[in-house]
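Before we start, here is the structure in question, set down as structure tokens.
Just one protein chain is left out here, and the rest sit where they should.
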Amino acid sequence: MDEVDIEVVADVELDDPVLIEGLPGVGHVGKLVAEHLIEEGEGTLVRRVFSEAFPPQVTVDEDGVASLADATFHAITTEGRDLLVLTGDHQAADSRGHYRIANAFLDAADEFGVSEVYALGGVPTGELVEDHAVVGAVADDERKATLEDVGVEFRSEEPAGGIVGTSGLLVGLGGRRGFDAACLMGETSGYLVDPKSARAVLETLADLLEFDVDYEALDERADEMEDVVEQMQQMEQGPSAGGEEDLRYIG
Amino acid sequence: MDEVDIEVVADVELDDPVLIEGLPGVGHVGKLVAEHLIEEGEGTLVRRVFSEAFPPQVTVDEDGVASLADATFHAITTEGRDLLVLTGDHQAADSRGHYRIANAFLDAADEFGVSEVYALGGVPTGELVEDHAVVGAVADDERKATLEDVGVEFRSEEPAGGIVGTSGLLVGLGGRRGFDAACLMGETSGYLVDPKSARAVLETLADLLEFDVDYEALDERADEMEDVVEQMQQMEQGPSAGGEEDLRYIG
Amino acid sequence: MDEVDIEVVADVELDDPVLIEGLPGVGHVGKLVAEHLIEEGEGTLVRRVFSEAFPPQVTVDEDGVASLADATFHAITTEGRDLLVLTGDHQAADSRGHYRIANAFLDAADEFGVSEVYALGGVPTGELVEDHAVVGAVADDERKATLEDVGVEFRSEEPAGGIVGTSGLLVGLGGRRGFDAACLMGETSGYLVDPKSARAVLETLADLLEFDVDYEALDERADEMEDVVEQMQQMEQGPSAGGEEDLRYIG
Partner (left out) sequence: MDEVDIEVVADVELDDPVLIEGLPGVGHVGKLVAEHLIEEGEGTLVRRVFSEAFPPQVTVDEDGVASLADATFHAITTEGRDLLVLTGDHQAADSRGHYRIANAFLDAADEFGVSEVYALGGVPTGELVEDHAVVGAVADDERKATLEDVGVEFRSEEPAGGIVGTSGLLVGLGGRRGFDAACLMGETSGYLVDPKSARAVLETLADLLEFDVDYEALDERADEMEDVVEQMQQMEQGPSAGGEEDLRYIG
């Protein structure tokens, strides 16, 4: 096994596909979008990526079958652009691993003919958000206009701490390697899994890449999360208290 | 010294042996089984595995002789299948080391002609267990039937956090390399060394691989542990309190 | 991408330039000097250094453009010596990374014909400092006289804990590789960003290398910091308390 090992699961021809990355992160926004796309778009598993920088573990599925820590690429054809969707459960354990895995992701994307990369994530606001703006960051200034056309906001030096992990490196390394790379981040409280923020990011992406997608499953998860939030607020406040919309007291 | 260094201690011919791994872990279940097998089966030390991913230390034996941190393979012939038993005192210090050592273990097993791998461990229940079920996880779905025949239970997405460390990798990497690999985990509280859980796993293994083994030494250790538990309960509860069987209060 | 990757941004001929390093550290003294020099000297960005030992992240600028974690070399021509100024926002994540990046920095300096290296930093005193002495450490004893001529103080075994990180290695590794290397450290409380200490170091450097520089921007930052300190003291002491000059109570 090499440091990063890419297994070819299926050979699929894609026409100038776009890479969409959604790994675990703030509000699980990116991962929710990626999983929803794979589900709704009936994605075909094309690559599995293994790495000794991933945690040394297997996960056990509903049948008791164990599978090694990995990240996956699924191919999806839409009425718009073809998509290559990268998701998984893990990030690398150290800096060196992060860089090597991100470069391997870009290598794999390159082989499929990808020239455009969208790294998806959440940007934490610290309080409950009603309207989820989508904040962007680009490798190349020229990419901003197209993104602003579909409502992406660019804000000075935001997120303040930069973009950390695979999303950051896909834009940073991807830009240096000549990819047209951008990060799209849905506003989210930062305390909870946020399907509404994921929907906002997905709508932006669908506008941009001109594909249609059914949002029902995401909306259902959003309703479930609202119920959870309501219950948490009632537990915190007791039966008589009103419904405030600031969650800062939930650590 | 390479990253992993395998010393040939003895050359032994084995007939289609089965690899059994028992390193330190939950309830020391796997290690108790491995050590019991080596003791009862008069195992021959055939390989020592050293690695710079192991802790930089020596242990000192009863004669004052120091030996470098290692893992060992012992060969055992039984009236059933031949066994190759892997045990030791250490796990790797980081992700990379875990992967490299697990691959080296599989290389060594491969040289002995191993095609079947059983990684042994414990699955924590959080409370004292009377009947120790043996829970399984397999690299390949087809292996389940044989294991269910000897009483192994397969449970949906259990253990919940996956299987971490060498046991997980032997199944995950082993499966990818074409080994017929399974993990057998005895239910155990998770708070104490558990020879009774080890006995349950060993019985399952003996059924499966059709060998006989004397359980007396394990039973003695189980009796000793019961005395320890009783003393702990009495200390916690004072002389007048009754004997509860929940240990959750012991952290 | 190699472990350290140096991007040639511009080719500039420099005449026997001096390397000046100012990365983040105690009181941000080194970084303040480096940034001030680049600003006032209209430095030309000549090299960007990327490394998988840097954090896996991008920073987002005022236009929403993301750039990968890096360190930079700027070339500056003065009426005195030509300068090559190394700065950035990151230090390496581990020992190995520190050594490899420091060696890469020295390689880059070597290509520009650098033979003299000044690593800038702060030396913490634990209390507010009025007169900021500049303390030196040299790779080679013979370098002391020239530095003492411009007021640099050499103190026995100071700083007591040695000099850690890039500054330390540029002197330690640089000295071994034949560079004429010294560390210049401005006295500073250690609790706050210290533009006055940076000014003291910069004055010493300007004397030594015979260049002129405008200090106004540093002085303005120093005034701002004084206001901050005053406000902090008033908050701590309440309106009636007098103005002590010991900051040890600010952790």
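The first chain written gets the first letter, and so on, giving A, B and C; residue counts start at 1 in each chain.
Keep in mind that, in the parts below, a residue touches a chain if its C-beta (ideal position, glycine included) is under 8 Å from a C-beta of that chain, and two chains touch if they have at least 3 such contacts.
Predicted model, so just to flag it, every value in this text is computed and none were measured.
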{"item": "Chains shown that the absent chain touches, full complex", "value": "B, C"}
{"item": "Candidates C:12, C:46 or C:171 - the one touching the absent chain", "value": "C:171"}
{"item": "Touch with the omitted chain, as defined above, among B:15, B:61 or B:131", "value": "B:61"}
{"item": "Where the missing chain touches subunit C, by residue", "value": "92, 94-96, 98-100, 102-103, 136-141, 144, 154-159, 162-166, 168-169, 171-173, 175-176, 183"}
{"item": "For subunit B, residues in touch with the removed chain", "value": "1, 3, 7, 50, 52-69, 93-94, 97"}
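By definition in this document, only the chains that are shown with their structure count from here on.
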{"item": "Overall pattern in which the protein chains touch one another (line/ring/star/complete/other)", "value": "line"}
{"item": "Rotation in the CA alignment of subunit A with subunit B, degrees, nearest 5", "value": "90"}
{"item": "Fraction-based call for subunit C against subunit A, same above half, different below", "value": "different"}
{"item": "Separation of mean Cα positions, subunit C and subunit B [Å, integer]", "value": "54"}
{"item": "Centre-to-centre distance between subunit B and subunit A (centres being mean Cα positions), rounded to whole Å", "value": "38"}
{"item": "Distance between chain centroids, defined by C-alpha means - subunit A, subunit C (Å)", "value": "38"}
{"item": "Contacts with two or more other chains, residues of subunit A listed in rising order", "value": "94"}
